[in-house]
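The other protein chains are all here in position, but one chain of the complex has been omitted.
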Amino acid sequence: MAEHIIELVDVSKSFDDTLVIDHMSFYVNKGEFITFLGPSGCGKTTTLRMIAGFDLPTSGKILLGGKDISMLPPNKRPVNTVFQRYALFPHLNVFENIAFGLRCKKVINTYENDRGERYTKKEKLSKKEIAEKVKKALALVDLEGFEKRSISTLSGGQQQRVAIARAIVNEPEILLLDEPLGALDLKMRKEMQLELKEMHKRLGITFIYVTHDQEEALTMSDTIVVMADGVVQQIGTPKDVYNEPANTFVADFIGESNIFNGTSAGDRKVRFCGKIFDCVDDFERNEPVDVVVRPEDIRMCAPEIGMLRGKVLSVVFKGIHYEITAQVGRYELIIQSTESRDVGDEIGMNIFPDAIHLMKKKYTKNVYDGVITKRNTVEFADGEFECDVTQLYPGSHIDEEDYLVTAEGERLDLTGVAVTVEVGFDDIAISDEEGAGGAMGHIISIIYKGDHYRIIVRTEENEEDFVFATADLWNENDYVSVIIPKDKIKLTLKHAEDRK
Amino acid sequence: MRVRFTRKMLGIPYAVFLLCFVIIPMLIIVFYAFTDREMHFSFSNFAKFFSDPTKLSTIVYSLVIALITTAVCLAIAYPVAYILARSRMKRTYVLLLLFIMPMWINFVLRINAIRELLNWIGLLGEANYFNTIVGMVYDFLPFMILPLYTTLLKIDSSLYEASADLGGSSFTTFTRITVPLSMPGVVSGITMVFLPSMTNYVVSDMLGNSKVTVIGKFIETYFGTDWHMGSMIALVLLVVVFVSAALTGGFSPEDNVRGTNL
Partner (left out) sequence: MIKKCLKSFYIGLVLILLYAPILLLAVYSFNEVNTIGTWGSFSLVHYQKLFGDPVILEMIGNTVVLAIVAATLSTLLGTAGAIGIYYSRKTVKTLLGGASQIPVVNAEIVTALALAIAFVTVGLDKSYFTLVVGHMVICTPFVYLSVVPKLKQMDGSLYEAALDLGASPSKALFKVVLPQLIPGIISGFMLAVTLSLDDYIVTSYCKPSGFNTISTYVYNATLKGNAHTAETLSSFWALTTIIFVLIVAVVLVMNLTKKPDGRKRNET
């Protein structure tokens, strides 16, 4: 078994009450190239910074080779970082930048005095040693002879190399790379990806790499840690996360995919797009599931012999393949194929069992803690909604003074009563108009599910989520009102004793 | 226990300094302003200040002087700033420096130079209010030019092009684009001129033949006789300053003419 060089044990991190990392645990094997992948704000950089020591965890432990280093300052950790914008010292030249870490270092040398006794001394590296090490590091990044150059005269790619040289010259056990290629253009980036991979092999040290670019992650990593919302979504090899995504987020984030709502039909069968397909995953009969099919796994054929039959809506040439959108009933499917079709063509489509990946549904309904207000509305999820409180007491009604009168004729004031609120996925609508609904929030996720979009709106104050389906396309980060019809809000009393 | 050095600690001496020599003195002023000579809490200074007709008329005169000074400065400075900001000359900043250089001569010597000039043309002692305003305009003009220049320079030149592209004449472009976008500079220029013209009594003393009194001079005279009254006036000025600072959103050192990098 490989040695765990870094291990995060139940680590959480908050900045001013905002939870950025939510009880995260995982380990990194010695010598591997591991990538933290996720959208911006998912906590990947914070995780890296905690390993580097720039941020300290609010709770939990970080172990380095089994030793707790959670509270160790960065200058005492045997890790070095390549920063996002390189963070080269502008007032120092290339040599001095690379030598910076070496000059801070003290090594233990053993000497022998005239009486033949051995003793040790903590000493700084000699000028010669430093010069040699810098030279070697520069050679490693192909920048021989750049010692005297000033940082401002270097191109982005050269600065990148100096930043890498500055980190690895210290011979760290782990090299941390925080989106190091983000500032480079596409071609440069591809070249550097290969070079970094090569360097990882040559140096044999652990690389921890942070990126939001899924392609970069797939290309370079031994292991990918997919993160979102401060939570690890999936850990696995590039192949695993691509072929066996753990949930719709991972499926949507990594690669192109068709995602559908499906129902397990038992016996390794699943129903979606109005048909029953054979698959390799087994779920309980009638359990709702998310179905992922990669566009390149849909094979086109003659209309008569396909499992699905549809019409071509659009064809886009993408260089190595065509991206074809087909309409099947009310669903839209994306297909990648080297063959082209014309818009309007009737086509058949086949999906083989091993191309169908089923996932347990993460969201099944919206449930909130709510409180009834004086006006007989309900407050939940940072908002206030009209509702029908009489559903709490069967046969009851509201009198003219807004009291609830139960079937037994008892008059109740419901103000402050705690309730559980349930709202279905199809019962929420959103609007651009401020105040049109009971709560406001930002759209944080949009996933297309073939015939509708699944949208998540998150409120600002308590970060409550509204998950729902809609046919309209919105934009991520839109600030919207959440509208729920009065009769779609399902209330139940929280405490039995409230039901007197 | 050994205290660990952190970066934050570097701020402590400055914080203590501000507390001792800025905050506490201000609090003392507030204390004196609301007490009488027996050190009892009282509003009498306030009432006295606003009920004395001679004082009120001086205040009105001082305000009028400040208003005229500010208006004249704005009228002279706006075209200067506009021409400099839109000039395509490579070395416009040399011109700007020419406008700022007199600022580095000692303030009193500079007023003295104006005094000599006015004396030469025979105005000294004859037109006290006029002389005071001339001196103030002369002295505070660069305070108006610089913020105007920096805001005008920041206006993206593609906005002018966009306006022309959409059919705006140069007059329309000026009134609908330049003027509204330069408002922050105008406001900061006005505060930087208006306030000293109300309070800086050196100019009026040296050029007004001791006949012109600005509000700041009151404080000077009361300092010898009645601290409570002096503090009251200082407090009123303090409030005026902070209201205008709050309205204009603070102050940046680049707007101070003396701070311009050579």
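General observations
As written, the chain order gives the labels A and B, with residue 1 at the start of each chain.
Going forward, a residue touches a chain if its C-beta (ideal position, glycine included) is under 8 Å from a C-beta of that chain, and two chains touch if they have at least 3 such contacts.
Being a predicted model, the structure only gives us computed values, none of them experimental.
For the chain left out of this panel, the touching residue among B:24, B:56, B:162 or B:179 is B:24. In the complete complex, the hidden chain is touched by one of B:80, B:133 or B:146, namely B:80. Taking the complete complex into account, A:170 is the one of A:93, A:170 or A:221 that touches the chain left out. Interface residues of subunit B facing the missing partner chain: 5-15, 17-19, 21-26, 28-29, 32, 76, 79-80, 83-84, 88, 93-95, 97-99, 101-110, 112-117, 119-120, 138, 141, 153, 156-158, 161, 191, 195-196, 198-202, 205-206, 210, 216, 219-220, 223, 227, 230-231, 234, 237-238, 241-242, 245, 250-253, 256, 258-259, 261-262. Within the complete assembly, residues 52-54, 73-75, 79-81, 83-85, 87-91, 100-101, 104-105, 166-167, 170 of subunit A touch the chain that is not shown.
Keep this in mind: only the chains that are shown with their structure count from here on.
Distance from the subunit A centre to the subunit B centre is 53 Å, each centre being the mean of its Cα atoms.
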